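A protein chain is absent from this complex, but the other protein chains hold their places.
Up next is subunit A:
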Amino acid sequence: MAAIQLKNLHKRYESIDVMHHVNVDIEDGEFVALVGPSGCGKSTLLRLISGLEDITSGEILFDGKVVNRLSPAEREIAMVFQSYALYPHMTVKKNLSFGLENLNMDRAIIEERIQKAAKLLDLLPYMDRKPRALSGGQRQRVAIGRAIVRNPKVFLFDEPLSNLDAKLRVQTRGEITKLHKKLNTTMIYVTHDQVEAMTMAEKIVVVNAGKIEQVGKPLDLFERPANRFVAEFIGSPKMNMFKSKITNVSDSGIEVTSNTIDHFCIPVASENAKIGDSVTLGVRPSHIEIAESGIPLEITQLECMGHETFIYGSLKGESEDLVAHLPHHFEAEIGDTIYLRFSSQFMHVFCDKTDQAFKRIES
């Protein structure tokens, strides 16, 4: 087990900077998810931590010790690859034992560790099979088993569920979380799927274009996004955004007026706010209610799941469609006009110049 610190990490390929001065602290035994859109550098960050890739500048510390120059094996990490990367010419058993044999470990200890891992992951019936004779889920478990047998200080997962079908993905998600509880080892998990990150991780690191946008607990990121990117990336469907202007600033919050959805007084810290500044208002689809009167919306699309309903529609004067999420069944026809009510306490305000969010005043 190890606590990991990334200090001012920088990575450059030839003349292109791919990671910009990354600082992250990961506690011992923590389950951390690195999320971000495709190509944001989250996998690169994982490879830098693993030691498969050299860093250009900065420091990586494992338990306070600089490991910049150590190989993956010396860092005592284990990695589960997106493609699983099982050795195709070896049986499951050989796949599990290969890493231990490389360490010149005693045969008896190797056997004991393999048996333990195989039992834990339900792999005992397949020990003599080659990877090509296994299903996707079984291969996945072998890949995790190969990581477990080495008793690593840190587990690194590189989008391990992306090759599984939807049902198996949900199941494996639960298994990995359970595994973490059992082993209590530091785990770093890369995913582009924010649902995976929200459900599994204790801490989420949002990466965008080689920069860390925000680090925090899953709910923190959902309720208090630090900037526009995090607000739009976390939560599905995406947060509704409205162009607005600050019309009044007071100690209890700022007053914001939008062309389309009227004006609100939002309880956020007002230090950096100036009257006349253009800002963006953010409202999550689940924070929109249907009322007898209010802001009219013409329904363009309706998704009914039985227990919940998504309503898509356009507001007059807004270019982007609005999405509302109702936690119950809702009968309506496309083309109907309904009335919406927004409550200001769940609204987010982002400065247009910096894209940063105004801090919420906690009540």
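We take it that a contact is a pair of C-beta atoms (placed from the backbone, for glycine too) under 8 Å apart; a residue touches a chain by one contact, two chains touch by 3 or more; residues count from 1.
To be clear about the criterion, contacts and distances are computed from a predicted model.
S.K.: Given the options "Peptide/nickel transport system permease protein", "Acyl-CoA dehydrogenase", "Sulfite reductase [NADPH] hemoprotein beta-component" or "Carbohydrate ABC transporter membrane protein 2 (CUT1 family)", say which is the protein name UniProt records for the missing chain.
M.R.: "Carbohydrate ABC transporter membrane protein 2 (CUT1 family)"
S.K.: Using the touch definition up top, pick the residue from A:Leu9, A:Val32, A:Ile55 or A:Met79 that touches the left-out chain.
M.R.: Candidates A:Leu9, A:Val32, A:Ile55 or A:Met79; residue touching the omitted chain: A:Met79.
S.K.: From the list A:Arg146, A:Lys203, A:Arg228 or A:Arg284, pick the residue that touches the absent chain.
M.R.: A:Arg146
S.K.: On subunit A, what residues meet the omitted chain?
M.R.: Where subunit A meets the chain not shown: residues 50, 52, 71-73, 77-79, 81-89, 98-99, 102-103, 130-132, 139, 146, 150, 163.
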